[in-house]
Each structure stands twice: as structure tokens, then as C-alpha cells.
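Of the protein chains in this complex, one is absent; all others appear in place.
Here the chain labels run A, B and C in written order, and each chain numbers its own residues starting at 1.
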């Protein structure tokens, strides 16, 4: 089962991502969440670039972020990502960002995504997509 | 009472804010929320720049965004912002972004902010800050 | 002749545009240059959004920026933009960003753009495009 597959990836805080408070600007968390999604999907065997090439796009419909502590320029961060279906027509990513290696949490949250065609029309998830996101099938 | 003061400000979607899906990239909503906060505070008579100069900073502790529809390069958007105290030690901004003048919603959400000193220590909101955010005092 | 048409537009420095040095991060200058181009083109009667809808795109091929002084969060800036053909197959924008109203220069520079189809193929500028960019025609 893929439901419990967790991806871990690292990045360093860029100077461009800081603000005058001396920590990362708040919207960067959503950009780092994207890095987590990209690497989780790559780990599934189907990258998001491949998925879009197949005509399946996952635009955000909702996002939630909690900010736990500061992260400064050049700090090494670890992004821990987990994903699953959310109902029958959406996918959901849950993400935690930590200082590496100390483990102090920096930001956490989730994003929920529609499954749409390149024209923006909601589409039913194909079997391969449900497989990736670990949909439980059968009697439950 | 200032509790129900709403600020409206406009901006145009920049090309730099779009992504390859042809709409604004998701993290831009948090950057536009900041524009809403900046103008709401200016409307209070105390800009955020003045507030920081007084030693009061409002870092985000939590953010929530819902994405309602696409907004394309050069679209004119209207940001509607409302703010209030959230408990005794936080402030909260609620924000809606619309297409202008049609009124179709683009994104909405809220941000919640700690009240801290330049050193990052949580501080009790001064009377002037409670005044701005419309804290109800006493029996009302 | 349109060659000497100059557009002036204003913007405020966003918190998201600052970095830990307390001034705007260097790449923001290129994003502000885009704001100048957008407003110069709107002033020509043909917005860049309209131009792209007509199948003409102006990707950057070269950019140059000089940084003159700091600009802080919430500072009001004025962008002064001028454009012209550069040879027969490119357009060039020259841009100055000032503090408003004091006039102290913040950044200046230029961007040079190819004229391409949506598929990215270089195309000869149509007459309407040469008109906008003030190509001198005839004996000179």
C-alpha cells in the first residue's frame, strides 16, 4: 500500500526568500510545500511534470499553514510530505518542514487539490492516479 | 467602533505572479493578503511601517487560503480586508479577493498574527493597538 | 511620433519584496521593470495582454540593472518607462525607478526583447507593432 509513503527532501533557505524580519517571508512556505509535493510525486514513479503531460493538473483549492519558528538564510530544512485521496475527487498533501538535522519544526500544513483537465474541467481520477494516492478500494 | 471597518484596495496581476497553468501561482494569494493588511492598517491611521518603527511586529502564526477562480495577467483585482483582535494576544485579518468590477471571487482566507517585539518576544498589545483592532472592552 | 512617449506609474514596496538586508531583494527590480512595461504598453493603446492574445510575445533576451539606493517596505516608488525598436527584430525598454516624490534614484536599467510567436519562433514585427514602438520609417 502506498498510503503511508512519506517523502523527505531538503532545501536551503535562499536570501531571496527572507524578508526584513530576518526570517523567511510567509508565502515561501507554500512554495516549499510545492517542493515537497514535487518530490513525493517523483517518488511515486510519476512526476508532476509527467502527470501534466498526460493531461492531469492538480490546482490548489485550499491551503493551510502554521508557522512554528524562524528559519534564516542558508538554514538547511527538511520537508516531509505525505499524500492521499481526499474524498473521491481531490488529493491532499500534508507537509511538515523542520530544521535539519535538529528537528525543530518551522512550518506545517496541508494543501488540497482538484483534479482537472488542461482546460480546467474537473475530471474523475483515473485508476493510475488513485493507485498513486493510495485510494483504498473494495468494501471500505 | 472600528470593528467593522473594511478596507478595499486594488491591484493588477503581474506577469511574474502567473505560472505555467496560466493563472496566478498559489503563494501569490498570501502576498496579496499582505497588500490588504498594509492598506487596512494605513486606513487605521497607523501604518505597519510605523508600527514596526514603534517596536511592534505582527509575524504570521497561521494562514488559510481558499482558491475560488482563476485570475490572469493584468486582471484587475479588489482586495477587501477586515481585521480584529483574536483573543487577547493575537490579531486576525480576514480577506476576500475579487475580480474588479465583476465581483467573481478569486481567493479568500485569513491570517493570524502574534504581537511581538523586534527580538521576537510575545508582548501584550498596547492600548493603541487594541484601539486599532477594535477590541471590545468591559461590558460591551 | 511615439518615440519619446514616457510612462510614469507608481507602486509601493511590498514586505514580500524586502530581504534581510532591510531593502528590496535585487530580483524585484526586474519585476518592477515589468510593471513599467505593462503600463507603457497600456498607454500605447495596446496592452501586453492584448498583444499576447494577438499571438505576439516579447520574451526577454537581455537585461541590465543598476542599483542606486535602498528602498524599504511601504516606500512609494515611481517607475519611468520609455520604449523603442532595437534594430529591426527587437524591442527595448529603458526604465528608471525613483523614490516618490523625492526623486532619489533607486534602480535603473533596460530590457531587450525578442518578438516571437506563441510557439517561440522569431517573427517580423507587424506594422502595428512598429507603430507602437515608434520605428521611424521612410528615408531615415
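As a convention for this text, a contact is a pair of C-beta atoms (placed from the backbone, for glycine too) under 8 Å apart; a residue touches a chain by one contact, two chains touch by 3 or more.
No experiment lies behind these values; they were computed from the predicted model shown.
Colleague: Thinking of the complex as a whole, which visible chains are touched by the chain that is not shown?
Modeller: A, B, C
Colleague: Just one of C:59, C:87 or C:101 touches the chain that is missing; which is it?
Modeller: C:59
Colleague: Sort through C:26, C:47 or C:100 and give me the one touching the missing partner chain.
Modeller: C:26
Colleague: Please identify, in ascending order, the residues of chain A that touch the omitted chain?
Modeller: Given the touch definition above, chain A has residues 12, 14-16, 31, 34-35, 38, 47-49, 52, 72-74 touching the missing chain.
Colleague: In the complete complex, which positions of chain C touch the hidden chain?
Modeller: Residues of chain C in touch with the missing chain: 21, 23, 26-28, 30-31, 34, 57, 59-67, 70, 111, 120.
Colleague: Considering the whole complex rather than only what is displayed, give the residues of chain B touching the chain that is not shown.
Modeller: 15-16, 18-22, 25, 27, 72-73
Please note the rule applied: only the chains that are shown with their structure count from here on.
Colleague: When chain A touches chain B, do the two copies use mostly the same residue numbers, with over half shared, or different ones?
Modeller: same
Colleague: Fitting on CA atoms only, what is the rotation between the copies chain B and chain C? Please report it in degrees, nearest 5.
Modeller: 180
Colleague: Between chain B and chain C, what distance separates the C-alpha centroids? Give it in angstrom.
Modeller: Each chain's C-alpha centroid was found; their separation is 29 Å.
Colleague: Give the residues of chain A touching no fewer than two other chains, as numbers and ranges.
Modeller: Answer for chain A, listing residues that touch two or more other chains: 27.
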